[in-house]
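The other protein chains are all here in position, but one chain of the complex has been omitted.
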Amino acid sequence: MSHETTDENIIIEIKGVNKWYGKFHVLKDINLNVRKGEKVVVCGPSGSGKSTLIRAINYLETHEEGDIIVDGVKLVDDVKRIQKIQRDVGMVFQQFNLFPHLTVKTNVMLAPIWVKKSAKAKAEKRAMDLLDRVGIADQADKFPGQLSGGQQQRVAIARALAMDPKIMLFDEPTSALDPEMIKEVLDVMRELADQGMTMVCVTHEMGFAKEVADTMVFMDAGNIVEYSTAKEFFEHPKEERTRQFLEQILNH
Amino acid sequence: MHPSDTHTPGETRLPPNADTGPLAWVTENLLSPWYNAILTVLACLILYGLLHPLYVWGIKNASFGTVCPSGHDGACWAFIRDMWPIFMVGTYPHEERWRIVIVLGVVILLALSLIFKKVRQWKPIWVLWALTPAVIFFLIRGGSITGLTQVSTSHWGGLMLTVMFAAVGMLFAFPISLCLALGRASDIPVIRAICVAYIELIRGVPLITLLFMASVVLPLFFPPEMEIDKLLRAQIGITLFFSAYLAENIRGGLQALPKGQEEAARALGMGYWQRMLLIVLPQALRIVIPPMVNSFIGILKDTSLVGIVGLVDLLQVVFAATANPKWLGHIEEAYVFVAIFYWFMCYGLSRYSQHLEKRYAVDNK
Partner (left out) sequence: MIHTDTGPQREKVAFWRVPAIRAILYQALAIGFLVVMALIIYKNTLANLAKRGIKTGFSFLTNEAGFAIGETGAMPLLQGKTLWLIAAVVLGGGVIFFLSRKMKKEGQELSDSTPLCLLAATLLIGLPGAVLWFFPGDIPTLHYSESSNYIAALATGLANTLKVSIVACVLSTILGLFVALARLSPNWLLSRLARWYVEINRNIPLLMQLFFWYFIVFQGLPSVRKSIELWGIISINNRGLFVPRPIFLAGGAPFVAAVVIALTAIWFYLRYVKRRQDSTGQQLPRMLPSLGCFIALPALSMACFGTPFSFDIPHLAGFNFKGGMTLTPEFVALVTGLTIYVSAFNAEIIRSGIESVSRGQREAAYALSFSKTESMKLIILPQSLRVIVPPMINEYLAVTKNSSLAVAIGYPDLVSVGGTILNQTGQAIEVIGIWMGVYLLLSRVISMGMNWYNAKIKLVER
C-alpha cells in the first residue's frame, strides 16, 4: 500500500467511506484527497450527504466502512487520536454554536487553555489577536447573545483558529445569516484562504467558490458526482446533474 | 386621522375613552356584566365566611397576655409566647440554645454574602462556604473535639430539624442526582439502565415507604455491630428520594441544551469531562435552577413525613408542645403558628423560583 505516501502534500485522505443512518445509505463509497493549502468547496442539494462528509472528517459522525486519514493520522476508535484530529481540524458550524454562558473572549480562550494547556495570559493575548483579525476585538467582553449573527460567526471562526488548526472545515457558514451579514463572514474566510489555510467548505455561495476554490466537489444522493477544478466546474461541467444544479442556483 | 385632530402625528397620547378612575375600575372588574356582580357578591360571602371566624377567634376574642384566662373561646397566644423555642429547636437543652443562635447568624451571614457580587467573586469565600456545613454540624451536635456538651440527636427537633433535613438533603442529593442525570443521558447501556432503574423505582413509590425502608430495613444492610442514628436514617431516605427527582430536573436541562453545543466542544478537541464541566453543565444547571427550587419546596414539605417514623420535626412539635400539661388542647394555636412558618418558607421560595424563571427568560432574549 505504498500509494498512501506518494504525495507528501496530501493532508486529508478519504478512501472508500460508507455511512448509513439506520438503513439509509448517506455516504456511498466516497474517495477524496485534499492537499495542503488546497481550498475545496463541496456543494450539492440538501440531503446529498455533504455535511455528513465534512462532519466525518473530524469524527462528529462515525463512518462504518473505509478510512479517513488526517495529516497522517488514521481515524480509528482511539480516544487520543480522535482528540488529536479534533484539535488539528477547526470547524465552523451553520448555527455558530458559540457557548452562550461565556464571553466572546472566553469562548476563544477556552479550548487553548483546557485542551492545549497553554498559559492563560498567552491564550488571552492570542484570543485578542484573533478577535482583532476578524474585526471584533471591541466586543470581546460581550456575551454571544449580544452580537449579530455575522459577528457571532466571525467569533466562531476565531474560536476555531485559536487552536491553530491545520485544516478548517466550514459547514454552511453563511446559511443561517441575514443577507447583509454574509459578506463580512465571507471576507474573513477569503482572507484566511489567502493566507494559505487548508479549507473544506460546504456552501451555496457560488461567487465565493468561483473566487476562492481550487477544487469543486459536487455531491448528490451520497455520491461524489463531479470532482474538478473550479474553472472547469463552472465553465464546462461534465455531468448533466451538475449543470442542472448550477443553473438552479445561479439563476436565482 | 382626523384633519381636525390637534395632535401632531407621532406624539404619544392616551388611548381614547381611557376612563381610569377607581369607579370605572370597580365597574369594569367587579360589576359588569350582571353575572360578574353576582360572582363578586359570592366571593365576598366566601371571604367573609372564612375570615370572620378566624378574626373572631384569633384576634377579637383572643388573649395576648402571658396567661390564659379560663373559659374564654378565643385563641390563647400565651401558649406560643411560652413555647415558641420548642417549636424552633425541639427539646434542645435550654442552656445550649445559644449555639443555635450562632448557627442562625452564620446562615444569615452566608445568605447575605451570596447577595453581594463583590463577596461572591472573592475566591476564598468558596472555602468558607464549603466548610460551613461541617462547622454548623459540630456546633449543633457538640462533643468530641469541640469541647462543647454533646447534644444527642434525639433532642434535635422543630423548625431546625425540618430545615436541616431539607438543606442536608439538597447538599447530598445534588451530586448524586448529577451523576444519575449524566448516567441517564450517557450512551453506555448498562450505566444508563442502572440510572433509569434507580430513578424510576424511587419516583414510583411514596416517600413514606422509603422512610420506613431507611428506618427499618437499612440497619439490616450494615454489619450487626454498627448502629446508625435514627436521624441519619431518615436523612438517608430523604436524600435518596430527593436525588431521583433532582436527577429528572437536571435531565430536563440537559435535554433542553442544543446539540450543537456539545458538538462545538467536541470539534475543539475537548474530552467528555471537559465538555460536561465547561460547556454542558454550566448551561444546563442554570436552566434547571427554577425547577430545582420547586423540587426543594416539595422536599421541604415532604420532610413533615419524618414524623411518621418517630422524629419530632416542625409539624410533630405541635403534638409534643400541646402534650405539655400546662398547655393541653391548644392545638389550634400551634397549628396556625406552624402553618405560617411552612407557608412563608414555601411561598418565599416559590416566588424566588418564579423570579429566576422570569430573569432567565429575559436573559435568553
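Chains here go by letter, A and B, matching the order in which they are written, and residues are numbered from 1 within each.
Please note the rule applied: a contact is a pair of C-beta atoms (placed from the backbone, for glycine too) under 8 Å apart; a residue touches a chain by one contact, two chains touch by 3 or more.
Fair warning: this is a prediction, and the values are worked out from it, not measured in the lab.
Trainee: For a quick check of understanding: of B:67, B:171, B:196 or B:217, which residue touches the chain that isn't displayed?
Mentor: Of the candidates B:67, B:171, B:196 or B:217, B:217 is in touch with the missing chain.
Trainee: For the chain not shown, which residue from B:75, B:276, B:297 or B:321 touches it across the whole complex?
Mentor: Of these options, the touching residue for the absent chain is B:297.
Trainee: Out of B:61, B:150, B:209 or B:324, point to the residue that touches the absent chain in the complete complex.
Mentor: Touching the chain that is not displayed is residue B:209.
Trainee: Even though one chain is hidden, which residues of subunit A still touch it in the full complex?
Mentor: These residues touch the chain not displayed: 1, 4-5, 15-16, 66-67, 69, 72-74, 76-82.
Trainee: Touching the hidden chain in the full complex, which residues of subunit B are there? Just list them.
Mentor: Residues 29-30, 36, 39-40, 42-44, 46-47, 187-191, 194, 201, 203-209, 212-213, 216-217, 219-224, 297, 301-302, 304-305, 307-308, 315, 318, 331-332, 335, 338-339, 342-343, 346-347, 350 of subunit B touch the chain that is not shown.
Throughout what follows, only the chains that are shown with their structure count from here on.
Trainee: Within their complex, state which residues of subunit A touch subunit B.
Mentor: Result: residues 58-60, 79, 83-84, 86-87, 89-91, 93, 95, 97-101, 110-111, 114-115, 145, 156, 159-160, 163 of subunit A touch subunit B.
Trainee: Where on subunit B does subunit A make contact in their complex?
Mentor: Where subunit B meets subunit A, its residues are 258, 260-261, 263-271, 274, 278-279, 282-283, 286, 363-365.
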